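So, chain A:
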Amino acid sequence: MNAKLRERLAFALLALVTVLVIVPVAFVLLILLIRGLPAISWEFLTQEPRSGMTEGGIFPAIVGTFYLVVGTVIVALPLGIGGAVYMTEYARPGKALRLIRLAIVNLAGVPSVVYGLFGLGLFVIFLKFGTSLISGCLTLGVLVVPIVITATEEALRAVPQSFREASASLGASKWQTVSRVVLPTALPGILTGTILAISRAAGETAPILFTCAAFYLSRLPHSIFDPILALPYHLYGLATQATNAPDTIKYGTALVLIALVFGTNITAIVLRLKARRTKRW
Partner candidate 1 sequence: MVDTNGEVISRGRAKREGMGFTSPDQDRVRTKIQVENLSLFYGNSQALKNVNVSIADREITALIGPSGCGKSSFLRCLNRMNDLIPDTRVEGDIKLDGESIFKKNVDVVALRRRVGMVFQQPNPFPKSIFDNVAYGPRLHRLCSKSELADHVERSLRQAALWDEVKDKLRSSALELSGGQQQRLCIARALAVQPEVLLMDEPCSALDPISTFRIEELMLELKQQYTLVIVTHNMYQASRVAKFTGFFLNGELVEFGLTRDIFERPKDPRTDDYVRGRFG
Partner candidate 2 sequence: MSERPSIRRTFESQLQALEQNLLRLGSMVEEMLDGAITALVNQDVALANRVIARDDEADQLDLDIEIECMNLLALQQPMSRDLRLIGTVLRATTDLERIGDYSVDIAKVAIRLSGTPYFKPLVDIPRMAQLAKKMVHDTLRAFVDRDLAAVQRICTTDDDQVDAMNSRLFDELLAAMQTRPEVVVQAAYFLLVTRFLERVADHCTNIAERIFYMETGELVELA
């Protein structure tokens, strides 16, 4: 078989593989759209669930998920970015640093239910926060921190050393260099980390199971110490326990969750593209 034929074959195979990857995702989306779209209405999105979730809307769940995501980001971003900055810019290379990095990589692979139990033990029980938004945010924050650290570290490492040298030669201290040159330049990469963190936080079910989510609540949370409804858990509840709820509501909820995640992703990607355009080097 000559080179040209091999080239064509390789191309065809790779295209096929790509299509195969997209097909399941497209399939899922299609089903969700077909079955769930009928449920979507203004009432659905703004009202509370009624009659054992067989009627009404999912407004509280949406709000709860939103609060959860915001809270997680508030917890994870400072910790993650700060940690990454320390490890990249300040820490002396050596065994200790390598161990820390190894630990972070391992943390990223811990199953989420384990995080849930961790959160339960530390925040809910030991610190007596109870089943609450703050427990959920802290737990999810810890879960998501490795993602933020890894993405931020990569972004920081991608900043050319020459920028740091130039800044130092102009008489900047290390912190000034980091804050005025390195972080702004690494922003696209940091945003990537944020995107990933948000996606995880919005879609996790197991951790929120133990720490913050309730099956049914009569009202929206008033403080961070209140429990919340969240879309993933709400979906789980609909699917397993509210068996007499119409299918459209279930698919509708799933659709909203996916839309939320997609929406956040796309927004962040757009922001990232815009940031990248001005900072390309």
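Everything below uses one rule, namely that a contact is a pair of C-beta atoms (placed from the backbone, for glycine too) under 8 Å apart; a residue touches a chain by one contact, two chains touch by 3 or more; residues count from 1.
Selection rule: all candidates are chains of the complex that A comes from, given by their letters.
Only a predicted model underlies this, so the values are computations on that prediction, with no experimental measurement involved.
As listed, 1 or 2 are all part of this complex, and the one touching chain A is 1. The touching residues of chain A, when paired with candidate 1 in their complex, are 92-93, 160, 162-173, 176, 180-181, 184-185, 278-281.
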